[in-house]
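One chain of protein is taken out of this complex; the other chains stay put.
Here is chain A:
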């Protein structure tokens, strides 16, 4: 009994020892900044001057009154809804197309997946050149049609969505493939014996069984899209006419470009964090209640 106990204690000590690097990183680079951002959001904190004392709730008031606050919120939500529908739909479509393995389908899979190895910044730079009215491959055609990829708010949004689909569709295809593999073959065979058509099989068998995968992909996609930054910072630069400013871009601008107000940027960050938590909890609830 005594021996057993001392061994278990030794175990606990060794466990802590191995977990110490993780604990140090989580404490210093995650927990501490999280507390600091709360403090900053309640303090006057210019970029160069540092902490100038508490001023709650001024920063939050300024954050909400920012002239791009409402616009960036609406734009980010609109972008998130469109990107999620496109990526989940196309991801599922591509997965169904290459589901069974063959040499040709393996080649297709690799082609769809290669763009997801690139960074979002690299992909945005690549499309910045592709969409250019001077150097892009479609420039002559677009000129004849009198269009420009980034010229109007709607064109800019559509062009950004195309870039995002190109970069991420393969990623969501793989998630869907993993989900599809989890459906036992017998289920499809049973449906076939019962005389179900292909569409009925998809609608009544595949889709319901794929629900956990669809839920996970949707949460991932919504979270990623709400935090969109690089594609707008590099590709559209928020234009034309400030029509494509995302929330994260607004935070960056308030903190480091022009206003240089870390306090207001921190307040915006806290609002963003709370909104994200609410949206994710709501999504998980919705998927769960739909299942029962």
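FYI, contacts are C-beta pairs under 8 Å (C-beta built on N, C-alpha and C of every residue); 3 or more make two chains touch, one makes a residue touch a chain; residues count from 1.
The rule is simple: contacts and distances are computed from a predicted model.
Engineer: Out of "Polyketide-8 synthase acyl carrier protein", "ABC transporter permease", "Transport ATP-binding protein CydC" or "Allophanate hydrolase", flag the one the UniProt entry gives for the chain missing from this complex.
Structural biologist: Looking only at the record, the undisplayed chain corresponds to "ABC transporter permease".
Engineer: Would you mind spotting which of A:130, A:161, A:183 or A:196 touches the chain that isn't drawn?
Structural biologist: Here the residue in touch with the unshown chain is A:130.
Engineer: Which residue among A:73, A:118 or A:142 touches the omitted chain?
Structural biologist: Going through A:73, A:118 or A:142 one by one, A:118 is the residue touching the chain not shown.
Engineer: Which candidate, A:64, A:142 or A:227, sits in contact with the chain we can't see?
Structural biologist: A:227
Engineer: Write the list of chain A residues that the hidden chain touches.
Structural biologist: 8, 11-23, 25-26, 29-34, 36-37, 40, 50, 94, 97, 104, 107-108, 110-115, 117-122, 125-130, 132, 134-135, 137, 166, 169-171, 174-175, 178-179, 182, 212-213, 215-216, 226-227, 229-230, 234, 248, 251-252, 255-256, 262, 265-266, 269-270, 272-273, 276-277, 280
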